[in-house]
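Left out: one protein chain. Kept in place: all the others.
Moving on to chain A:
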Amino acid sequence: MTDTPTAADAIAAQAASHPEIRPFWQAAAEGRFVLAFCTACGKPHWYPRAICPLCGHGGIEWRPASGRGTIYSVSVLRRANPPYALAYVTLEEGPTMMTNIVDCDLDELAIGQPVKVALRRQSTGLTVPMFTPQ
């Protein structure tokens, strides 16, 4: 990944400052990967929001997640400079999230591969949950 911030990065960072989701990004900045669990149905969802999208309950709890998952799909963006890996990772806790796979051989990535979270601070100041092969 390049460190040059783009307009898109800046808007993402601005969006992440919203109070509804600030606990997630605050935890990430402190080196913790948390998930929003519904206090009624007990399930975690992604992307996090204050109302559970699975049961409609209006209460969530931010709980530490294992940070482990498997690659559900991955595509290396070959035209980017430098190329980088866009992926969906299915977390051990259940939901699948969009992310990047970093610190890896881009040509060795495979669906089903175990990965672990790698929190990365971007030049915008936002710390983002990426993943790396376990």
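Details
We take it that contacts are C-beta pairs under 8 Å (C-beta built on N, C-alpha and C of every residue); 3 or more make two chains touch, one makes a residue touch a chain; residues count from 1.
The definition used in the following text is that contacts and distances are computed from a predicted model.
Per the UniProt record, the absent chain's protein name among "4Fe-4S dicluster domain-containing protein", "Permease IIC component", "Formate dehydrogenase" or "Acetyl-CoA C-acetyltransferase" is "Acetyl-CoA C-acetyltransferase". Of the candidate positions A:P23, A:P53 or A:P133, contact with the hidden chain is made by A:P53. Against the chain not shown here, chain A presents residues 1, 6-16, 21, 25, 43-49, 52-54, 72-80, 84, 86-88, 91, 94-100, 111, 122, 126, 128, 130.
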